[in-house]
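The complex is shown incomplete by one protein chain, all other protein chains being positioned as in the whole.
So that you can tell them apart, the chains are marked A, B, C and D in the order they are listed, and the count of residues begins at 1 in each.
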Amino acid sequence: MNSTAAWHYPSPFGTRTVAIVIAALALLWITGQRVEIGRMISMTGEAALAAVGLIPESEVADGFSAVAGKLFPLQISTSTEVSRIENFDPANLPLFAHIETVETTTQALNPDTLEMEPRAERTTVLVEPVGYLVHVAAKMLETLEIALWGTVIAILIGFPLALGAARNITHSPALRGLAGAAISLLRSIPEMISALFLVIAYGFGPIAGILALAFYGAGYLGKVYGEDMEGLDPRPQEALAAGGATMLAQLRWAVLPQAMPRFIAAALYVLDRNMRMATVIGIVGAGGIGQELKGRYDMYDYGHVGTILVVIFLVVFLLDRAAAHLRRAAL
Amino acid sequence: MNSTAAWHYPSPFGTRTVAIVIAALALLWITGQRVEIGRMISMTGEAALAAVGLIPESEVADGFSAVAGKLFPLQISTSTEVSRIENFDPANLPLFAHIETVETTTQALNPDTLEMEPRAERTTVLVEPVGYLVHVAAKMLETLEIALWGTVIAILIGFPLALGAARNITHSPALRGLAGAAISLLRSIPEMISALFLVIAYGFGPIAGILALAFYGAGYLGKVYGEDMEGLDPRPQEALAAGGATMLAQLRWAVLPQAMPRFIAAALYVLDRNMRMATVIGIVGAGGIGQELKGRYDMYDYGHVGTILVVIFLVVFLLDRAAAHLRRAAL
Amino acid sequence: MDAPAISFRNIGKRYPDGTRALDDVSLDVPRGQFCVLLGPSGAGKSTLLRMANRLAEPTEGRVLIEGRDLTLRTVKPIRRRIGMIHQSFNLVGRLSVASNIMTGALPALGPTRVLTGLFPETLKTKACMLAASVGLGPPHMSRRADSLSGGQQQRVGIARAFMLDPAIVLADEPVASLDPRISTDILGLIRDQARVRGATVLCSLHQIELARAFADRIVALRHGRLVFDGTPADLDRSAIRAIYGEAGPVPIASGGLAA
Amino acid sequence: MDAPAISFRNIGKRYPDGTRALDDVSLDVPRGQFCVLLGPSGAGKSTLLRMANRLAEPTEGRVLIEGRDLTLRTVKPIRRRIGMIHQSFNLVGRLSVASNIMTGALPALGPTRVLTGLFPETLKTKACMLAASVGLGPPHMSRRADSLSGGQQQRVGIARAFMLDPAIVLADEPVASLDPRISTDILGLIRDQARVRGATVLCSLHQIELARAFADRIVALRHGRLVFDGTPADLDRSAIRAIYGEAGPVPIASGGLAA
Partner (left out) sequence: QTATKPLSVVLIPADGGTESGTIADYQPVFNAITRSTGVRFDLKVAQSYGAVVEAMCGGRADVAFMGPVTYLQAQKRGCAKLLAVGVENGQSVYYAGFFARKEAPFKSVKDLRGKRVAFGDVNSASSFVFPMAMVIEAGLDPVRDLGEIRMAGSHVNSLAALVQGRVDAAALSFDSYEKAVRQGAVDPKKFKVIAKSSPIPYPPIAVNSRMAPKLQAKLRAAFADIAHAPGMTPEMIRGYGGKRIDGYDVKFPASKFNVAASRMALVDDDLKSRILTKSASR
């Protein structure tokens, strides 16, 4: 065949691509200077060098070790002054618990001299060896329940929105625009803020937290589910449409079976994200482990903070494994 | 052909499926009671009825309208007492600004009588009609820069992790496990907490915020990119592998071209999520619009809060449109 | 009732990227006819077939099905009367063979059945009988469609197209991935179905022998234009050369038949 | 150098879901031979071909390529010597035709070229020549692969397989979606390539005529077992019946040839 024409091999990138790449680099350069990326790199580099012992010290490494070091040893026991326990019955201690008498010297700031002064105290305490762990576990369970319901409601709101926004499900551009705007709206309000408002509407308690998580999660799922459905292989759906199947039938028998693994992954992502977000919004009074974490931090109980962080990590990790398992089964 | 055998149509779901569904419903029922879902539904229902005028009032509707109503009118101007402006030059006002004299009656505490006394004051103020909008826009730009860099670093860390965790890229289960654990770790630390630590290590300013966002974002992208790569049509990659192409070549010419639309969508999601998260972590001193939002809320300046929320919504909305555009171009 | 089953009127098609797939094609397929569409690769066969149920929209001309104009409003009811066999099978890979065949019956089912997947016994029987008639036995029924061999997938697609006893069958290379034995079985099946029920068939093929054996009428496209329209007997060597270009199909030319 | 190019020794394959695809298949394909693999749909042809470059792993027996055992360690270098044409094309739909063809040359390129996509001129020329020889012209080169017709996609897959002048060609129904004219052109191309370069070809086909016209040797599978091994001349009516079952290919039996 025509061999001169055969020489036509398309060029790998055009001037447009090159221009876009240059513009992007320039943008990164300018913004990078404004947000001090250079300093970040040099500080991190120093910390890395300090970590391997090449330079004696670095601000960052010091700062890290100062705080991170305090997280250990983890705090897993509780000790409670028995005098503060209502109806305390020494004959009937909780499981594994025992009573100790401790003498403590605490420092207090004397408002007159402005000096710290030691003060000795002797108290009888009830020691529960894994009491704190049990407490954190209970809080975590509560957090998970909040996260679970936040996810359930997010799916209930987000899925219909996703249907409305997906090009291959909803053909009317007006409806799609409406659903898209609702999704943007749900995603644009930071949970922290919606939680503050919801607490006022629903009162303090888990409901406000659940709804704050659910609203944002609904926006996320609306977006992700919609994009997932648009990104599928269109041919199976086309085959059903060709036979005259309704949109419902196409959805149930061509779209959902294909999209299920992604849907599950996204829902599980919302679940585990909700769990971590509950640590933030819990602070406004929505239950869960958030207040415990914030409170312990504010009380300088870094050992407790460490325990909480480790528990969160374990739960996220286990959720991840479970999610991977589910996804693979659905794949 | 054999017509008895032809009667074998597989049943749509087994007892296992039914058992799982029942277990899931039971779980939802139990946890739903613990987190007061019933109350949530009845309160929301009441609010809905109140909204359409069927019942005279509802706590929720009242609470919502009490707060949400205060967001409007939006505050877009600033007025500053001229006496508080250094080197104020009335001949040289900022653009669009004008000077007004206002008379206000404030309640002030008389230090002698310790009683509140009304006091009329007459002050000259500089009014900038869109001053607050400009201020919010500037902060928003800063937030966007932080979010952008948080995203860039998240991609730089998350993409290699995703490669390590994806079944169709990394064949060694040990490496995959390692990458998976790193991803879980990055995702398990709430930004709020890592921001607290990072502020201590890197000082106040955008760096701590960027890194806090980037760490979490890296975990997210590690997970999502990995799953996206695993979920692709395996046949094009198989075709390249069949010819003996290296993993790099398979990645560059079979995996990336297929995954790009999803990758872009996920990165843009991280960008817009970072933007909203910056409103939360900004609170600990990491720059951006967060402090402004939290501060205005704490000062009960709901008009300002409203302005900020509207601006965030607009930016999220525009980002969404841009993202949809980019995705479609890449599809 | 004398409107042709399918009627293409001055059809043209230009894809958004500028490719010209069809050019002023007019063709009437009367009811009950088994019409085979021949043409070299890229001639526009799939495009033409996909216009008969508006999976592709003509950029020029119009399409009438049983005398009715195929518009956005009429497309739903018209599609129910049409069964289509797709060139790339278009199965739902993650569903079982049984479910894939059953999806062909979805347009006839109410929303409850569609959602729950609880299908009437009659349809289940029908799905199994169709599977059997394309040579798929009970052990295949609960396997995932993407674990089938190429030819097995094609056969699932064929069974699916017949679930609702279509009045019109559009078949896009239905036997490309099948061995000669099953190919003739299946084309025979399609022809019998059509004869018994008075159904119309428009079927693209690459195998000239099969076209000759089964077609009532043969039409052919080349570069998007209709270049042949006649009975199987009219399809002589010079016609074949006009359709496929100079050299003509080699297996015949180089003595393939003589072996 | 007298080890056979491909040697299957007592190969068996059971898929995880229990399907038995191959059963005790032994076959030596000597160098330079054009060996055609026949068999009904689902017989195990694709599975056998995919074992020659370890895309499928045998559950029993072993595979030797040019005398070397095909193990996890040797698979990379061995694969570079093998070009494969896939039954379902396996193109990267979102890449251009040019890029798709070029991916066949990736194993020969260094990481920089792989990453940047800056390919040497010689390979570009080669890609264009291969495209031309399967009948795809310059206007097709920058089109996206998923906008091609079925047969055009199959031809891209064929061009890709030849980018590195393979010593062994595995072709899984390379002409299923092609018209008779292009089918013969392409099989001729594959045969010529093989003759000129002494390459070995193992090619599954459904068209008995094409097999007769091009094969040096024909083997056939049925229900996962080798049921025929002989020259094209040995493939008589009874052999065909043994391969495809009782009725035999109908177009021939029912007088398709007489038309």
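Going forward, a contact is a pair of C-beta atoms (placed from the backbone, for glycine too) under 8 Å apart; a residue touches a chain by one contact, two chains touch by 3 or more.
None of the values given here were measured: they were computed from a predicted structure.
Of A:I41, A:L109, A:L156 or A:A322, it is A:L109 that touches the chain left out of the display.
Considering the whole complex, the residue from A:A61, A:A179 or A:L196 that touches the absent chain is A:L196. Only one residue in the set B:A66, B:I99 or B:L314 touches the chain that does not appear here, and it is B:A66. Think of the hidden chain as still there; on chain A it touches residues 63, 66, 70, 81, 83-84, 86-87, 106-109, 111, 114, 116, 135, 139, 196, 199-200, 203-205, 283-285, 287, 291-292, 294-302. Touching the omitted chain from chain B are residues 59, 62-63, 66-67, 80-81, 84, 86, 108-109, 111, 114-116, 135, 139, 196, 199-200, 203-206, 283-285, 287, 291-292, 295-301.
FYI, only the chains that are shown with their structure count from here on.
The interface with the greater number of C-beta contacts, when B-D is set against A-D, is B-D.
A separation of 50 Å divides the Cα centre of chain A from that of chain D. One simple way to say how far apart two chains are is to compare their mean CA positions; for chain A and chain B this gives 11 Å. Residues of chain B in contact with two or more other chains: 331. Counting partner chains per residue, chain D shows two or more touched chains at residues 88, 117, 135. For chain B in complex with chain A, the touching residues are 27-28, 31-32, 34-37, 39-40, 43, 47, 59-60, 63-64, 66-68, 142, 145-146, 148-149, 152, 180-181, 183-185, 187-193, 196-197, 200-203, 205-207, 210-211, 220, 223-224, 227, 230-231, 233, 261-262, 265, 269, 272, 276-277, 279-280, 287, 293-294, 297, 305, 309, 312-313, 315-317, 320, 324, 327, 331. By the touch criterion given at the top, residues 96, 98, 116-119, 124-125, 127-129, 131-133, 135, 137-138, 141-142 of chain D touch chain A in their complex. By the touch rule above, chain A contacts chain C in their complex via residues 235-236, 238-246, 248-249, 252-254, 257-258, 260, 331.
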